[in-house]
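Notes follow once the structure below has been shown.
Left out: one protein chain. Kept in place: all the others.
Moving on, here comes chain A:
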Amino acid sequence: MKPTDVSDPEFFHKVVDCQYACPAHTPVPAYIRLIAQQNYTDAYLINWESNVFPGVLGRTCDRPCEPACRRGRVEEEPVAICRLKRVAADFKDDIADRLPKAGKPNGMKVALIGAGPASLTVARDLAPLGYEIHLYDEQPKAGGFMRSQIPSFRLPESVLDEEIGYVLDLGVTQVFDTYVDSMADLLSKGYDAVFVGSGAPKGRDLPKLAGRKEADANIHVGINWLANVAFEHIETIGKKVIVLGGGNTAMDCCRTARRLGADDVKVIVRSPFDDMKASPWEKEDAMHEGIPILDNHVPLEFVVEKGKLTGMHFDKVEPVYHDDGRRELVSTGEDPVFVPCDDVLVAIGQENAFPWIEKSTGIRFTSWGTPIINDDKTFQSTRKEVFFGGDSAFGPANIITAVAHGHQAAVSIDLYCQGKKISDRPAPNVTLISQKMGIHEWSYDSIPITDERKIVPLVELDQALSDRSLEVELGFDPETAFIEAERCLNCDAQTVFTADSCIECDACTDICPTSCINFIQNAPEDDLRQKLAVPADNLEQPLYVSGTLETGKVMVKDEDVCLHCGLCAERCPTAAWDMQMFFYNTTKATPKLVKQR
């Protein structure tokens, strides 16, 4: 293999698994260390700069970081990254004086359509640069999906209002209660750029299923129903409820139904339990509330008697996995299963809809109804001053993805408005600094503790089910948060190897607790992976390969289960190994947004 080029920040970025997996690339280990130091405010601000809604995300994030967490490969459970984020939000001091202010007007005007997380991120990134921001939404308040679709027992309104407030306070002009019905009209208003972050608001239905029309009064499209509950248009539901679908929206629907008085709620899903799109913890939370999940059931018809819905028929199926990765659900041939119910919530996905964007604007769409975007990074549409982001760009995803889109779109808009090439993206802000304090001492807690993952305490079930707005999770207290924070392996403390200094004494190989470090003859990557002390079978994790050493061997480190404990560097007589803190801040329109202390 060729020597690893560590001057390319992407190599070390990939080693920080959580940050790399995060769509917004939040510097996770950095803020977790600050939590351990009880510096909640700075922990919050690192988050705020990166993901804009730490308090919201600390409760609701899809947490792609946690399945990626190295700790999950070393022991059973990853670090509770998401709930630590909430700790930073819960215990921070007043941050008003640390936040940026609206910039000196630069004469540019940008319209943002839809006041969800993507648009709010664009507003947050552009307002400090002096852009005049007009934020449009058909609802009376900003928040979009975060406000309408996430029930308040998971996300208290006060948290949402606070974090949206930080953005709106940057001098954003709020054009709420206003449905934008024509892109052509909007474009004629003299905006320098337009950002569409209107989400993917249309919930999918089952219009062709037998009995759909007859039973319409008791069939509700999940996300619309959740929105109606959030805005208090709906306050009751039948005793027996079927929720169709296996995603997180289905989980929110079933738990909300329980709180509106349903005592027999079932989630019924076509796919096998393990294939369901809902996050494992969301499924667990639903089952904890006494909601069974019936998998491998395909809806056949709505059963209507005397004009009223009485239940549904399902066909029991079995999954068959083909060699090409295709999954087929094959009927078992058993009699249809009847499940009685009073109401059905359909939570089987969402569709994009842009009826308000005229063809004449030059904005083109794919056959799936999503806009054609120049490339994944710029978010520019086929009309050069119009940008898309969030669910409206590539279809339904999640809040953190919308935030990531917002950052990138803001960079594009800023470059575009300055007349620069938007494909020339500014480099990320990266630092790599030695953590050596003494001969064998590092400026971070290098030796990992063995404590198991802490569980977030919940309010009593009776209490939770009787009050729809009562937040179920209590959050970690500072003591628990400290231990959970100390579980972090500090993967951003990088093991940096200098081949020229190495005398090949083997001290690092001998001490490494997880047998990562090898000195062997070089070979092509596939060979090399098999020749290591423990074969490097996790192909998603890179090998760190040095140049040729004096004996003709090379150093090969499998990054897979490195504990970042620093023992290799401590046992190195020549400091060929060094622990260096890697800070990676993705490209943003406003690079230094928060005042550093």
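The rule is short, and it goes like this: contacts are C-beta pairs under 8 Å (C-beta built on N, C-alpha and C of every residue); 3 or more make two chains touch, one makes a residue touch a chain; residues count from 1.
Just so it is clear, contacts and distances are computed from a predicted model.
Considering only "Sulfate adenylyltransferase subunit 2", "Transmembrane protein", "2-oxoglutarate ferredoxin oxidoreductase subunit beta" or "Transport permease protein", the record for the omitted chain gives "2-oxoglutarate ferredoxin oxidoreductase subunit beta", by its UniProt protein name. The chain omitted from view is touched by exactly one of A:Thr236, A:Ser360 or A:Thr450, namely A:Thr450.
Considering A:Gln37, A:Ser331 or A:Thr574, the position touching the chain not shown turns out to be A:Thr574 (whole complex). Annotation: of A:Ala507, A:Leu528, A:Met555 or A:Ala589, A:Ala507 touches the absent chain (contact as defined above). Residues touching the missing chain, restricted to chain A, are 73-75, 439-441, 446-448, 450, 503-507, 509-511, 513-516, 534-535, 537, 550-551, 561, 563, 565-567, 570-574 (touch as defined at the top).
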